[in-house]
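With one protein chain removed, the remaining protein chains of the complex are shown where they sit.
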Amino acid sequence: MSRWFASRLDYRLVTRPSGVGMPPTSSHDDLEAFRHFREKMNTAIQAAGNLTINRFFALDARTYEPGVLDAKTKELMGLTASMVLRCDDCITYHLIRCREEGATNDELFEAFAVGLVVGGSIVIPHLRRAVAALEELPRI
Amino acid sequence: MSRWFASRLDYRLVTRPSGVGMPPTSSHDDLEAFRHFREKMNTAIQAAGNLTINRFFALDARTYEPGVLDAKTKELMGLTASMVLRCDDCITYHLIRCREEGATNDELFEAFAVGLVVGGSIVIPHLRRAVAALEELPRI
Amino acid sequence: MSRWFASRLDYRLVTRPSGVGMPPTSSHDDLEAFRHFREKMNTAIQAAGNLTINRFFALDARTYEPGVLDAKTKELMGLTASMVLRCDDCITYHLIRCREEGATNDELFEAFAVGLVVGGSIVIPHLRRAVAALEELPRI
Amino acid sequence: MSRWFASRLDYRLVTRPSGVGMPPTSSHDDLEAFRHFREKMNTAIQAAGNLTINRFFALDARTYEPGVLDAKTKELMGLTASMVLRCDDCITYHLIRCREEGATNDELFEAFAVGLVVGGSIVIPHLRRAVAALEELPRI
Amino acid sequence: MSRWFASRLDYRLVTRPSGVGMPPTSSHDDLEAFRHFREKMNTAIQAAGNLTINRFFALDARTYEPGVLDAKTKELMGLTASMVLRCDDCITYHLIRCREEGATNDELFEAFAVGLVVGGSIVIPHLRRAVAALEELPRI
Partner (left out) sequence: MSRWFASRLDYRLVTRPSGVGMPPTSSHDDLEAFRHFREKMNTAIQAAGNLTINRFFALDARTYEPGVLDAKTKELMGLTASMVLRCDDCITYHLIRCREEGATNDELFEAFAVGLVVGGSIVIPHLRRAVAALEELPRI
């Protein structure tokens, strides 16, 4: 991943839709506030020193590393799981990672279709926000 | 449904509670921003051309058309299902549709009661936002 | 409700599909065993004397009593909520109650359709068991 | 609980993270707006006069009263249940109550660990917001 | 897919773990009973003639057809989604389809790992039954 791409994603991480039914945040100040919030929270969680939680975070990271399945396939599975469990933050995160791993829009919409049919119409509000986030990611 | 009623509902669609634990959005600018966001996303989803997704949207629409059960009963079922699954956007949508089909406040509170008892206290925050949205709908 | 109908329902309560992916239980001995299990458990729960639990059971019962919405509509809402939450026992219970309140097969399938579209394909195994249970209920 | 502590908590009730992925609200005006929203909604729900709903609210309150288990243990159970069901408002509420009952940060992180391992990585965004809320509570 | 393979799968469809916490069914009679139950239910659902339901079944089938993503990737996504939603029947179905599309045991365990970490320890009982079902599928 190029540095340019990484910094773009870094930027996007804080511009994803930020509330139930809300449009994407666009104010630069809001983005900076969220970036600081996120960084501060990750640091605070680690600093609290709960060994179980810290190990879980490490385990979570290694789950998506390439194995006999490549990283793109694993991220697509993570994306679909996040859609049916209806977690906007998780969807945005896996969307970014799928794009980093080279997933095209058509591939992502096929993943969205699986999530929508398995999870039902209750997934639709999250699909709208996912597509809004997707539009902000670099095209490939 | 009168044109006046439809435009009222259209207006309300963007004034529903817009964040976890937040009061209803009231700024006209925010409402317009959300309206544009929603329209843009529906258009973007359709334009992406994924046949499965587009067919699901069509199927979703016809699910609530009157059959041997009338539209009001179907919307009340959709409302209750949305409450126990805890989806604010879905609750608001079905609340609007229930009111369009003539559901009174007392009828809606009986639907809320079913959703609350089936789904438990975890439903309460969504109930608060549902009642806030209800207060903005035209009384009947 | 006639006594004949009630006893039929009582019989059916123990013949509903009894396992994940399993066909309906048909052995009379199994039915009797389950009936005893269920009665014993309800008695045991009440006898334990936890006031919160006992009040919840009373509240649950009154939730479906007719109000401004009739009992059939409330039971249809309970059925749909049970489908999207994917609870076989709850589905069977509300199916029986819907039939007692006069819901026809066509009406029940329209409720199934709402549950299926809202909840997605994950609901299908429960739909199969619901239809199996429905076939055992008295036709109307 | 001292009056000072109660008023602090009352203040905090409206400063918890207020949107999906958003940093905690900090503007005093926002806090006041939310406080008014919450009070207004509780009043509106009670005033609607649905007996089932009003009894459920009463039952919910008594569930956490000390019995053979003390209030702190019950609130820790409520906190863990809220984490695995991923309800930010419920997490914040039980976090405040746990602190009122004397739960230390280390105890709360052990509760977070149970919620995280039982519920999986889908809980992480809620954990971040929980820790943000915790930082605003009075230390003990 | 060879006819031999298809008939093997057909056989397996009724030998998967059949109850919460139960070992796989092994009696030939039980398998036949379940096969008949399943076929009868699918036929009964279609015969009921609810257009929404019948269209949903058709849509469900086409969701996993190869597109820009191949069938194996789509089935792996379906498997992961089924694990985090904890539906044994759905897990078994997608496991069979993954194997038909050539997924090896190592690939399936990497999918299980994503499901387990996203969904948490609550997924473990379903993982046990998934691995039991996997052992009955033809090795590749």
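Going by the order they are written in, the chains are A, B, C, D and E; count residues from 1 in each one.
Keep in mind that, in the parts below, a residue touches a chain if its C-beta (ideal position, glycine included) is under 8 Å from a C-beta of that chain, and two chains touch if they have at least 3 such contacts.
Model, not experiment: these values are computed from the prediction.
Put simply, the missing chain touches A, B, C, D, E once the whole complex is considered. Although one chain is not drawn, the whole complex shows that of D:41, D:76, D:96 or D:133 it is D:76 that touches it. Set against the missing chain, the residues A:56, A:93 or A:109 yield one that touches it, A:56.
Taking the whole complex into account, subunit A touches the unshown chain at residues 51-52, 55-56, 59, 62-63.
The omitted chain makes contact with subunit C at the following residues, 16-20, 22, 33-34, 36-38, 40-42, 44-45, 48, 50, 52-53, 56-57, 60, 63, 81-82, 85, 87-90, 92. In the full complex, subunit E contacts the hidden chain through residues 19-24, 86, 105-106, 109-110, 112-113, 116-117, 121-122, 124-125, 127-129, 131-132, 135.
By our rule, only the chains that are shown with their structure count from here on.
Touching subunit D and subunit E at once are the following chains: A, B, C.
Each step here moves to a touching chain, and the least such steps from subunit A to subunit D number 1.
Among the remaining chains, E is positioned farthest from subunit D, on the basis of C-alpha centroids. Overlaying subunit A onto subunit B using CA atoms gives a rotation of 120 degrees, to the nearest 5. One finds 34 Å separating the Cα centroids of subunit B and subunit E. Here the CA centre of subunit A is 27 Å from the CA centre of subunit E. One finds 39 Å separating the Cα centroids of subunit A and subunit C. In subunit E, 52, 56, 59-60, 63, 81-82, 84-85, 90, 117-119 are the positions where the chain touches two or more neighbouring chains simultaneously. If you sketch which chains touch which, every chain touches every other chain without exception.
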